[in-house]
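Each chain you see keeps its place in the complex, though not every chain is here.
Letters A and B name the chains as they come in the text, with residue numbers starting at 1 for each one.
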Amino acid sequence: MGSKYPPSLRVCLPWWALALEAAFILVFFFYTSYDTSSKNQKTLMETYRGFQDVTVMAALGMSFLASSLRRYSWSGVAFSLFLLVLGVQWALLVDGFLENVSTGKVVITLLRYRDLATMSAVSVLISLGAILGKANLLQLLVMVPLEVTAFSTMRMVNRRFLNIDDHSNMMHIYVFSAYFGLTVAYCLSRGLPSGIQEKDRTATSPSLFAMLGTLFLWTFWPSFNCALLNDPNERKNAVFNTYYALAVSTVTATSVSAWAHPQGKINMTHIHNAVLAGGVAVGASCHLISSPWLAMVLGFVAGLISSAGAECLPVCFNQVLGVHDTCGVYYTFSLPGLLGGITYIVLLTLQISWTKNSMTGYQVLYSEALRMAVASNALCLVFSLVSGFLTGLFLNLKIWKRPHITKYFDDQAFWKFPHLAVGF
Amino acid sequence: MGSKYPPSLRVCLPWWALALEAAFILVFFFYTSYDTSSKNQKTLMETYRGFQDVTVMAALGMSFLASSLRRYSWSGVAFSLFLLVLGVQWALLVDGFLENVSTGKVVITLLRYRDLATMSAVSVLISLGAILGKANLLQLLVMVPLEVTAFSTMRMVNRRFLNIDDHSNMMHIYVFSAYFGLTVAYCLSRGLPSGIQEKDRTATSPSLFAMLGTLFLWTFWPSFNCALLNDPNERKNAVFNTYYALAVSTVTATSVSAWAHPQGKINMTHIHNAVLAGGVAVGASCHLISSPWLAMVLGFVAGLISSAGAECLPVCFNQVLGVHDTCGVYYTFSLPGLLGGITYIVLLTLQISWTKNSMTGYQVLYSEALRMAVASNALCLVFSLVSGFLTGLFLNLKIWKRPHITKYFDDQAFWKFPHLAVGF
């Protein structure tokens, strides 16, 4: 068992993590306090419920979704939790500072930031899917503040200059995180040797754990999509539309996966991801859609492109672009996310043409909203690609001592096993 | 790996599924709209919580409960989700049409139908337990609309002609689904060769996944039993009684399972199912029982007959009746469900005798309710047997190309495995 494992993790990781944590505590000490405004218990406990759902998605759903690799399931679960908690703390601070940048003293009202912070931290977990197994924990640790800062800055720009509300802003998370993760994966990419490909597979038990993650996400996705909406009617629409879109994308993804295989066999890896495409696609416009069929059509198209992408894209990505997308982030989040953005813009355009002959005031309003939506989507793409590229270059530095290619997708490099790795 | 697998799935399934989904979208387009009546947010979000619990039970609980077979755990989980989402959409439409059959235009108010639809779809998942591993996905796909329609029609008849309320009506789900599933399994049954029996077994990891499903169901069962009750006091009773019945049936089932084995060893498969018997038995009368001991006695008896059934019935069923009940639906749902129906009738009879010397009005009322309850239970049995038999005959047609008997309980027929099946 002579270790080829570089000593980076041993030397650096604990100190970096503990130093970062100590810094967090100091900053929290000086700059934060709990919101003591007089909210009554009802509101608090209701907020708590919604927040709990988002935490369940992040901690249980995303963690287990990342456990699908045969020899990398421990890392998938435990690293996700590690990055989540760091991301939440960082997001809380960054969001607070960006919000209160004008005033001298920064007071972070925590009640509101809970949802925002947890959801921002989820962006790291989405990006993680693209580089899972190809970076060490220290690289991931460094990625957390970089990605969360980029995401928060983008949302701040959107809010300040494009007047985008919290919900629409947050729904950029899918596209942003996916392209960020893919760009980082591109920068980190090397040709994978043929032997290593076998590790990038799933097996029966890890697949069921990943299915558990998928089902957690599937069940609680409506809570995620409605978390930042305040209007009761919009919340209701968001919950129902997300549910319908998810239902239809489940059927579509399963069917297309069976259809694509010459013997009609379904690919479990596609199911894990494509099933969720509906929830991603409907995100941006879930509060606007007012009849179930539209959400269902969205879910149908999302399931279709997601499954089709899962079938065709990996080959193309690996060989042409040289990007290795471990957990299929591209077809799970990017494509449906883009579809969602386009749908939102189309819906606004339709509303403009419908109001053409009626009140001019509304039309101006909608045209303005349309311009802003287009701009914010473009901004999101640019931000994610640029920040992802810079982060990727930074993570490629030798000082991080990235794992050797033979250690890719292997828990043994990071975990103390009872004897040796015991099968799977 | 020369495939003995018939091409039915490849040729038909995706087209059928996609066509069905397209049909759903069309019907939703023409006939449904969201309920826009002015419910305030409090009510909505509370409904959402209750609905979320039911979804957790259906998606996480029932799916993982079906993952117990050693070589069939992927199918168990993923097919359950697939059938669930189809069932929900179909149930939503069928319930809406049956409710509004008199008016010309059908408007489906969705808020109320959410619980009903998800719960109706659960009936398919219960029946699935009896035929799991012995039918292909296309047959299951065809079973969904047939079973949901039969179940909804039965409830409509009960509501219209027997004046049964929503809760009592829904609580027929256990008996209905179990007998439906068993009858279908009877129609599909062939003698299983001895080699195949080994696949119809569990192993360590699949068993823990099934236990996960059991625990999800166990934890959220009170929400299922109280979902359709409106009176706060009845809700409270339902929650508490379900909880007590489940607690006692857990103790009883474990004890009886140890007692039945010559060396006192407990059978994990019995635990998975018999633990839940209390929740089934208490369903029909959970809102009426006003002291915990009665619920506990019910749980005790339910655990007893369920464990005893699990010990004795499979042999009898397999050899005498020729029914192969994969997941033990008979002793999990049928027997405790019948016990629940009988308890409900006994409780009504007792209330009649108690009110004998008091006001005559109440007595007449109770006598009427008793007659209706007896009739609706009988109707439920007849409906389930007849519709199950017809469905079973229909599914037995050659056009569905049911899997060859050597492919029973085998994921490989349906799933693309990384290499081959990797152990378990």
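Descriptive notes on the structure:
Just so we're on the same page, a contact is a pair of C-beta atoms (placed from the backbone, for glycine too) under 8 Å apart; a residue touches a chain by one contact, two chains touch by 3 or more.
This is a predicted model, so every value here is computed, not measured.
What's in place is 2 chains of the same protein, and the file's complete complex has 3 copies in all.
Just so we're on the same page, only the chains that are shown with their structure count from here on.
One simple way to say how far apart two chains are is to compare their mean CA positions; for chain A and chain B this gives 35 Å. The touching residues of chain A, when paired with chain B in their complex, are 46, 49, 53, 70, 201-205, 207-208, 211-212, 215-216, 218-220, 222-223, 232-233, 235-237, 239-240, 246-248, 250-252, 254-256, 258-259, 261-268, 271, 275, 290-293, 296-297, 300, 423-424.
By the touch rule above, chain B contacts chain A in their complex via residues 3, 5, 7, 9-11, 13-15, 17-18, 20-22, 24-26, 28-29, 32-34, 36, 39-41, 44-45, 48-49, 52, 55-56, 59-60, 63-64, 67, 73-74, 77-78, 81-82, 85-86, 88-89, 110-111, 114, 137, 205-206, 209, 212, 413-416, 418-419, 421-424.
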